[in-house]
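Please find one structure pasted underneath; my questions will follow.
Heads up, one of the protein chains got dropped from this complex, but the rest are sitting where they should.
Per-chain residue numbering starts at 1, and chain names A and B are given in the order in which the chains are listed.
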Amino acid sequence: MIIKIEGLSYIYNQNTPFEMKALDNVNLVINEGEFIGLIGHTGSGKSTLVQHLNGLIKPTSGKVIVDGMDTSGDKKDLLKIRQKVGLVFQYPEHQLFEETIYKDIAFGPINLGLKEEEVNQRVKKAMESVGLSYEKLKDRSPFELSGGQKRRVAIAGVLAMNPKVLVLDEPTAGLDPRGRDEILGRLKKLYEEENMTIILVSHSMEEIAMLVNRIIVMHKGKVAMDGKTRDIFKEQSKLEELGLGIPQITQFMREYRMKGNQVDDTVITVEEAKNELIKYLRRKGND
Amino acid sequence: MIKNITIGQYFPADTMIHRLDPRIKIIIVFMFIVSLFFITSFYPYLLILAFIMLTIKLAKIPVRYVLKGLKPLMFIIVITFLINIFMTKGEVILEIGPLNITKEGIRQAVFMALRLIFLVIGTSLLTLTTSPISLTDGIEKLLTPLKKVGVPAHELAMMMTIALRFIPTLLEETDKIMKAQMARGADFESGNIINRAKNLVPLLVPLFINAFRRADELATAMEARCYRGGDNRTRMNELKLNRNDILAISISTIFFVSIILTRYIDIRGIL
Partner (left out) sequence: MSDEMIRIEDVTYEYGSQGEGNYQVAVNNVTMKVNKGEYLVILGHNGSGKSTLAKLMNGLLIPTKGDVFVNGINTKDEDRIWDIRKTAGMVFQNPDNQIVATIVEEDVAFGPENLGVPSEEIRKRVDRALEIVEMSEYKRHAPHLLSGGQKQRVAIAGILAMNPECIILDEPTAMLDPVGRKEIISTLRKLNSKEKKTIIHITHHMDEAVEADRIIVMEKGRIVMEGTPKDIFCQVDKVKELGLDVPQVTELAYELRKEGFRVPCDVLTVEEMVNVL
């Protein structure tokens, strides 16, 4: 399945003194099976772009086509589009509202018109995907849980719609390292086991480096860079011009190499760096 | 985005009217409204109109902004007009089915509609030339003497300030929650009134819960900054009356007293 974005422009508050062009002629294709990292400054248009993917915002000009359906088209298609493209907002725990965790997660499937038996299956599976115990928690109030757990309930609520594409806007914002690792670990699992196409909006280069195979960089409403993870991180100066960085470990390898050490500086994780350095240092030691 | 909407339609400018003490402006508008209810004939409306036009000119406000304030109340003005035109007894001029239009009805309808219109315009002029924070300060200062009879002037002003501060933030949050629920298939638009009310639950519950959480956090932050109510509190910007304020209140008082007197004395006879 494909999401095709053609000539997408979006202007907030058109014809008022507060007019602002948030997206400027964006052209993108999202392919099935990709794990995409969407990065860019606050104000670069990431959030606006992401809300176009499931028709929450309609283009001022241009088109967004999800699996053959135009987001500006028939209203009836919108529900189908929102089933296929699941969107998890920042701090999703702020949208919880039901009396029990079961009911909150069931909200999506019920809106899709599914039968009770199917809804039940979806809730069970969604809770499992985020690591929450169905038996222990289904009848409890979502508001009794910790922040990290509430967030997982909210994510489960979107997963229960069985989307083909999962879009998450900074899913680790405000979480401590443990909470962050938990969520990212689950996302990795979803990608590998369920073949879900995932778009991850994040500010952390380290997070992005560990998970994604494609990076899209937004700047002032335009797509500034788009390519494979390693290729993008090679362009350090361009990223710095855009006010962005690269993973600390990559920066280190780059500077180390610049001092004359023959190491591969395209590494993007600590594990890769370790292996590379072990090889290099042992070789050096033998000279 | 929503957060760019200015609340209370304050039109920022640096004019004599804008610089008047908010207490003076509030009192003038109060006198204005009272005088409107004393008027029984049409010609004082001309004087009122002149007063309004002069204020608008001095405050450098485009007329369309003033008229914009009428829009939300158009409905009430029209209803008032229609009720008066059809319900007033008297000399029947026109018959439309079971309803009669009388000569007195037309006069009454126009009269009442004008009163409403001027009322709205007068209040609009207040909010157009006085920032919400100024207004709140003015109201607090005016209500302070009433503290002796138990009016919580400071607390009311604090409540108004906080409400004004959080309106844009809450609007933004409403938008976000709506979108998050719509992403899960919620529909806030279709259905009859009962359905739409039920569909608001996924919007209202989180909004309320978050509002309470905000209030709790804000209260803690205020406590940490030594807030303990209005006693012994000072202000950075103290309201002080100056010559222009005295001038404005004097002229206005004379003007509105004259307006009120037109009810009892026909000045046309004197002129």
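We adopt the following convention: a residue touches a chain if its C-beta (ideal position, glycine included) is under 8 Å from a C-beta of that chain, and two chains touch if they have at least 3 such contacts.
Just so you know, these numbers come straight off a predicted model, no measurement behind them.
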| query | Which of these, A:Leu23, A:Ile208 or A:Ile249, touches the one chain of the complex that we don't see? | reply | A:Ile249
| field | Selected from B:Gly105, B:Pro132 or B:Pro206 as touching the chain missing from the view | value | B:Pro132
| note | Touch assignment to the omitted chain, from B:Arg107, B:Arg165, B:Lys179 or B:Arg263, lands on B:Arg165
| field | Sites on subunit B contacted by the missing partner chain, in the whole complex | value | 3-4, 132-133, 161-162, 164-165, 168-169, 172, 214, 217-218, 220-228, 232-238
| Residues of subunit A (touch criterion as defined above) contacting the omitted chain | 41-42, 146-148, 173-179, 203, 206, 243, 245, 247-249, 251-252, 255-256, 259, 261, 270, 273-274, 277-278, 281
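Note that only the chains that are shown with their structure count from here on.
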| task | Calculate how many whole Å lie between the centre of subunit A and the centre of subunit B, each centre taken as the average of the chain's C-alpha atoms. | result | 45
| Which of the residues in subunit B end up touching subunit A in this complex? | 1, 4, 173, 176-177, 179-187, 201-202, 205-206, 209-210
| task | Could you pull out which subunit A residues touch subunit B in their complex? | result | 12-13, 16, 18, 51, 54, 56, 79, 82-83, 86-87, 89, 92, 94-97, 107-108, 111-112, 143, 157-158, 161
